[in-house]
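Right, I'll just put the structure down here and ask away after.
Of the protein chains in this complex, one is absent; all others appear in place.
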Amino acid sequence: MGLVDKGRLPAPLTKLFNMSRSYSLWVYQWGLACCAIEMGAAFGSPRYDVMRLGVIPLPASPRQADFVCVSGTVTDKMAPAVKRLWEQMPEPKYAISMGSCANCGGPYWDSYSVTKGVDQILPVDIYVPGCPPRPEALLEGIVLLQQRIKNEDMAAKWRGDEFTTLQRTRAVEAGEVDRDGELIAETHSISEDPTPDARPEPIVVGGGPIE
Amino acid sequence: MSDDTTTTEDAPAALPGDGLREGIVDDLRARIGDALVDSHIAPNDDVWVRVTTAGWRPAGEALKAAGFTYFCFLSGIDWMPSPYGKGEDDPDAEPVEPDTEIRQGVTGGETRLQVFARVTDLERHVGITIKADVDDDAPVVDSWSSLYAGANWHERECHEMFGIGFNGHPDLRNMYLPTEFEGYPLRKDFPLLARMVKPWPGIVDVEPMPAQDDEDAGAEGDSS
Partner (left out) sequence: MSLTDRQQLSYIASQAADARLNVELETEGMTLNIGPQHPATHGTLRIICRLDGEQVIWAEPSAGYMHRGYEKLTEVRTFPQVTTLVNRIDWLGSFANEVPFILAAEKLMEIEAPPRAQVIRTILFELSRIANVSLFLGDLGVQMGAVTPVFLAFRDREYVLNLIEGATGGRFHPNFDRIGGLKDDLPKGWIDETRQVVKKLMQFCDTIEDLLFGNEIFQSRMRGIGVIPADIAKDYGLSGPNLRASGVDWDLRRDQDLPLAWDKVDWKVWTHPDGDSWARCWIRLQETREACKIVEQLLDQIPAGPVMTKVPRIIKVPAGEAWVSTENPLGEMGYYVVSKGDLGPFRVKIRSASFNNISIVPWVLKGVYVPDVITILASLYFILGDIDR
C-alpha cells in the first residue's frame, strides 16, 4: 500500500488496519524450558483460553506467525537457532520474552552457557517477568502487545525507524515534541490508555525493572 | 487392567547391612587384588572403594561380574580449591588468603582429578561408589563404554567438563557445549566471567533479618 509507505494513510484507516492486525495474532510458541509449560497452559488449556483474545496459537512454522513468544532459557548453543527463527518470520513481527531467563538470564545469570537475555539476539517488545510467570501474566503481556500494535505507526516502521506510536508521529508533525524528545517511562496499567508520547520503550508487565 | 501384567506383592528384601558391604569389598579385593587401594564403609549407609588408575577398567569388570549390573552414573571431580573463592564473600571484608591445599575426600587420593562412578546391584539392593585417581599431566583412564553401555554418554560429558580422556571410547565429541568452546567448565580454575564482572547480589541473604536478633540457632533455618 503506497499510501501507508508515505505515511499518508488517513488516521481512521490506519487505526482500522492496526485493530484488525491486533486481533488476529498468530503466535509461534518457541518453548524452551519451564516457561514453555506455563505458556502451554496459557495457550492450550481450557482454563486460560487465549483464543478469546484473538490470538491463534497454532501456526506450524514461524513463517506463518505474527509474533513469537520466547519462553525459557536461551543457551549459547540455542541462540543461532533462535536468531534463524526470527529471520524466518515475515514482517510485521513482534516478540514477547517470557520469564526471567529470556529476559536477563534469570537464575543462570552467572552461567557459562546461558545467553543473558534473548534481547541480545532479537528486538523484544514485551517482557513478562516471573520464574515462570503465571499464565495470567502472559495473557496480560499479550493484551499489552495488542495495545502496542493498535497504536503503532506502520509508516515509520517501514521507513526503518524505531517503534513509534501514531500519536507520537502526529505530535512530531505538529511540532509539539522533538523527534528525540525525552521519553516518559512509568508504571503501566491495562485500564489507562497509553498517553501520546509514552511507551515507545519495550513494555515490562507489571511495570518494574527487569532485573 | 490387562491380563499380561505382573505385580509384585512380596515384601522387599531386607535392607543391606554393613556385613554385606564388607563382603562386597572383600569380594572385590579377591577379584582385582592390589588394584584396590582403599575402601570406606559409612555405617548402615554406603560404601566407597578407590582403585588405581590402571585398575579402573578391571574393577568395573569385576563389579559387573559380581552382580552390579545396573549402571548409575560416572563423573569426575576436581579436588583443587577454587582460586576464585565462592564469589559470595562480603566485598567490604578483609580478603582471606585462599586455601590452595588439595584435600581429597572419602578414601583419599593422590591427584587433583579423580573419576568416580556408581553401580548398583538390584538383587541385593546395594550400591557402590568407585573412585580412581587420574594422572594430572596425562588425564586419561580406560573407558567403561564397552562394559556398561550407559557409560558412553557419561564419559562424553566427563571429557567435556573435566578434560579427562577415555581410552577406547568410540566418540568423545562435545555433547553440551558448542564445538568452539574453550576450557573445561567443571575444573575449579574455570572462571565464571559473569561473577567477575558483577559481584554476587545474594550476599544480603546471610545477614540477619532486621526484626530478629542474630542468635545462632533459630528455628528458621532458611535464608532464601
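First chain written, first letter: the chains are A and B, and each begins at residue 1.
The criterion applied here is as follows: contacts are C-beta pairs under 8 Å (C-beta built on N, C-alpha and C of every residue); 3 or more make two chains touch, one makes a residue touch a chain.
As the structure is a prediction and not an experimental result, all values here were calculated from the model.
Peer 1: According to the contact rule at the top, which chains on display are touched by the left-out chain?
Peer 2: If we consider the entire complex, the absent chain touches A, B.
Peer 1: Can you tell me which of B:Ile77, B:Val141 or B:Ile164 touches the chain that was removed from the display?
Peer 2: For the chain that is not drawn, the touching residue is B:Ile77.
Peer 1: From the list B:Gly23, B:Pro58 or B:Pro185, which touches the chain that is not on show?
Peer 2: The missing chain is touched by B:Pro185.
Peer 1: For the chain left off this view, which of A:Thr14, A:Thr73, A:Asn103 or A:Asn151 is in contact with it?
Peer 2: The missing chain is touched by A:Thr73.
Peer 1: Touching the absent chain: which residues on chain A qualify?
Peer 2: Output for chain A: 30-34, 36-38, 40-41, 44-47, 73, 75, 77-78, 81, 85, 107-108, 110-114, 131-132, 134.
Peer 1: Give me the chain B residues in contact with the hidden chain, please.
Peer 2: 2, 4-9, 12-13, 15, 45-46, 48, 69-73, 75, 77-78, 81-82, 86-88, 103, 105-106, 116, 118, 122, 125, 127, 129, 148-150, 152-154, 161, 174-177, 185-186, 188, 190, 192, 195, 200, 202, 205-206, 208, 214-224
FYI, only the chains that are shown with their structure count from here on.
Peer 1: List the centre-to-centre spacing of chain A and chain B in whole Å, with centres computed as mean CA coordinates.
Peer 2: Chain centroid spacing, chain A to chain B, equals 44 Å.
Peer 1: Sort out for me which residues of chain B touch chain A in the complex.
Peer 2: 87, 176-178, 185, 190, 192-195, 200
Peer 1: Under the definition above, what is the set of chain A residues touching chain B in their complex?
Peer 2: On the chain A side, the touching residues are 76-77, 105, 109-113, 116.
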